[in-house]
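Here's the structure we're looking at; comments come further down.
Of the protein chains in this complex, all but one are displayed in their positions.
Going by the order they are written in, the chains are A and B; count residues from 1 in each one.
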Amino acid sequence: MFIRNAWYVGSWSHEIGGETLLSRKILGETLLFYRAESGAAVVLRDRCGHRFAPLSKGRREGDGVRCMYHGLLFNPEGRCIEEPGRKSGVSPHTSVRRYPTVERYKQIWVWMGDPDLADPALIPDCHFQDDPAWASIPAYIHYKADYRLILDNLMDFSHLTFVHATTLGGSASIATTTPKIEKLKNGARLTRWYLGEPEIAPYLRGFNTFDGPVDRWHVYELDIRGNVFTMDSGSAPAGTGAPEGHRAPAAMQFRATQIVTPEDGDNSHFFWTYAHNFNITDATFTRTLADRITQGFEEDRLMIEAQQAVIDVSGDDQMGYIRADNALTILRRMIDERIDGERSIIGA
Amino acid sequence: MFIRNAWYVGSWSHEIGGETLLSRKILGETLLFYRAESGAAVVLRDRCGHRFAPLSKGRREGDGVRCMYHGLLFNPEGRCIEEPGRKSGVSPHTSVRRYPTVERYKQIWVWMGDPDLADPALIPDCHFQDDPAWASIPAYIHYKADYRLILDNLMDFSHLTFVHATTLGGSASIATTTPKIEKLKNGARLTRWYLGEPEIAPYLRGFNTFDGPVDRWHVYELDIRGNVFTMDSGSAPAGTGAPEGHRAPAAMQFRATQIVTPEDGDNSHFFWTYAHNFNITDATFTRTLADRITQGFEEDRLMIEAQQAVIDVSGDDQMGYIRADNALTILRRMIDERIDGERSIIGA
Partner (left out) sequence: MFIRNAWYVGSWSHEIGGETLLSRKILGETLLFYRAESGAAVVLRDRCGHRFAPLSKGRREGDGVRCMYHGLLFNPEGRCIEEPGRKSGVSPHTSVRRYPTVERYKQIWVWMGDPDLADPALIPDCHFQDDPAWASIPAYIHYKADYRLILDNLMDFSHLTFVHATTLGGSASIATTTPKIEKLKNGARLTRWYLGEPEIAPYLRGFNTFDGPVDRWHVYELDIRGNVFTMDSGSAPAGTGAPEGHRAPAAMQFRATQIVTPEDGDNSHFFWTYAHNFNITDATFTRTLADRITQGFEEDRLMIEAQQAVIDVSGDDQMGYIRADNALTILRRMIDERIDGERSIIGA
């Protein structure tokens, strides 16, 4: 049900530090996130190897963590290094699983699969999340939905016309435009242009850097390893060459990430940013933009959770394919194959 | 678990209209109730045939409804007539189930089985719900209980003495009277007379149209097709010939419906009216009467939901038969046979 050999975003960097012991379930496993005294991010299974008390109810000690039920102390590798009441040595049975961890782009990335394959070079490029040329606010939404429904949503932007009529969409053209779809080795790239639109999207109203007709675009990739969606989007004065790659000074450009980390089969974590490279020192603009995007993403959440509730009572009934499902169908099949592939290796 | 070839009450007429898209689960299927621009009641599966978004989160457009996820438009027959982003035609895979629907007696009746058998003539007579000679208020109670427990309750009025001692009952005679039970083709008729009672039922106190001893009666039928209970009940001055069919002018006569539509195996919808043919222009009386009946029916609900909770933890333990169970036993067997019969046809 999940691809395991992938880097998943487990938390924002700012969520841990000091004495904080953050507990969060990912791919059905409850993990503990904390910072060692050294500042390094540590991710362990949130479960004492002794009697399964949660370590997140324990206490950070130096670089390690002590279970506050019977007092076993674990180092950042998850090995027990102190067992109260025992004169020497420790039981060999109580160690805790440690997960390969990388802190990058203001996020804690966790490798959920075979540790030998945990190559940090596989983390997708989300540099604009901490590039000084771009401004954004780290954000999070919890979904009561299978992560794949959120990916479906991202693979078909025609929904912007309907779900986001008064926020992120605002144009019938989005639904009627056929995207260019490119299958990638680990996902897909979609390109959508809406040329000569009469106005900018509703969520940008009042922030327009120019007047008159607009060329809008959404160019994005979704990497199924970690469900990392990265998007280049924006609005430029119509006819100034945006589709050919020329970005006029007045163009409003954005780089967004939407990263979907399955909590379990029924719930998902959704980490996102929406970075802009204009007005970057205007904190009010950055905050207002984030608030308006939040409003739009809440529209998605309500629709997707409602959809999930219907699916939950639909048994084996089959959904009805339409042409706009091309990209999501490609992606779903790719995910299934990857999961099957991982299973066959485990089975071997 | 349910008889499917039957007209079930899905909603009161007043619950739909204008832009309202009412979602209600019946027999385990979530249905959408709305009125077309023409005023006609429409009932569709509340599930877009494309990606299973609920149509009740959509938008009424003329006689149809548009899914507000990806914008597919459905006509009142449930056929997709517009698929955004497609130049011509629509996918053949997205249509939505449409349910035969009749509006009658201020209610929306839905046929949950084979559409070819949906004969409106099969709807039981509940004319007093909209007959100007009778006054009543449409009412509804939600039950966390299997519909059959509510039917059981209706099949044994001895409970009036205990559950409703201070409301609908008020007499030990109800429990000690043996009803006349007639097995019908699709249910049962029960006749109960309590002659020469010292006083009227508690819920009628202050509204009595006469003084002195009372002949009371409950004569009712339950049709297992749709679980439609209709009752002729009342109180007449004792000895004025009520049992022989003569209704003295001072007699207080009532016609009631109690219609139990299964929501799913664990929950039920309970639609009811309690019509009177005296004081019919006295709205305060109608309202007060409905409030007092509501109080009585809440007593039923509390007892039946408590009973359901016990049954839920009772596994295969068998209930203990007593003589007063005659009518409910007949009815249960009839329901089981009907369900088995429908299954054998589907299986054939």
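Going forward, a residue touches a chain if its C-beta (ideal position, glycine included) is under 8 Å from a C-beta of that chain, and two chains touch if they have at least 3 such contacts.
Keep in mind that this is a model prediction, so the values were computed, not measured.
S.K.: Would you indicate which residue among A:Ala53, A:Ala248 or A:Met319 is in contact with the undisplayed chain?
M.R.: Missing-chain contact among the listed residues: A:Ala53.
S.K.: Of the residues A:Gly18, A:Gly39 or A:Gly85, I need the one that contacts the missing chain.
M.R.: If we include the chain that is not displayed, A:Gly85 is the one touching it.
S.K.: Which residue from B:Met1, B:Leu122, B:Ile141 or B:Val163 sits in contact with the chain not drawn here?
M.R.: In the full complex, the listed residue that touches the missing chain is B:Val163.
S.K.: For chain B, which positions touch the chain that isn't shown here?
M.R.: 152, 156, 158-159, 161-163, 175-178, 302-303, 306-307, 309-311, 313-314, 317, 319-325
S.K.: For review purposes, identify every residue of chain A that touches the missing chain, sorted by number.
M.R.: These residues of chain A touch the chain that is not shown: 25, 28, 30, 46-47, 49-54, 57, 66-72, 83-86, 90-91, 93-95.
One rule holds in what follows: only the chains that are shown with their structure count from here on.
S.K.: Would you kindly tell me how far, in whole Å, the mean C-alpha position of chain B lies from that of chain A?
M.R.: Chain centroid spacing, chain A to chain B, equals 48 Å.
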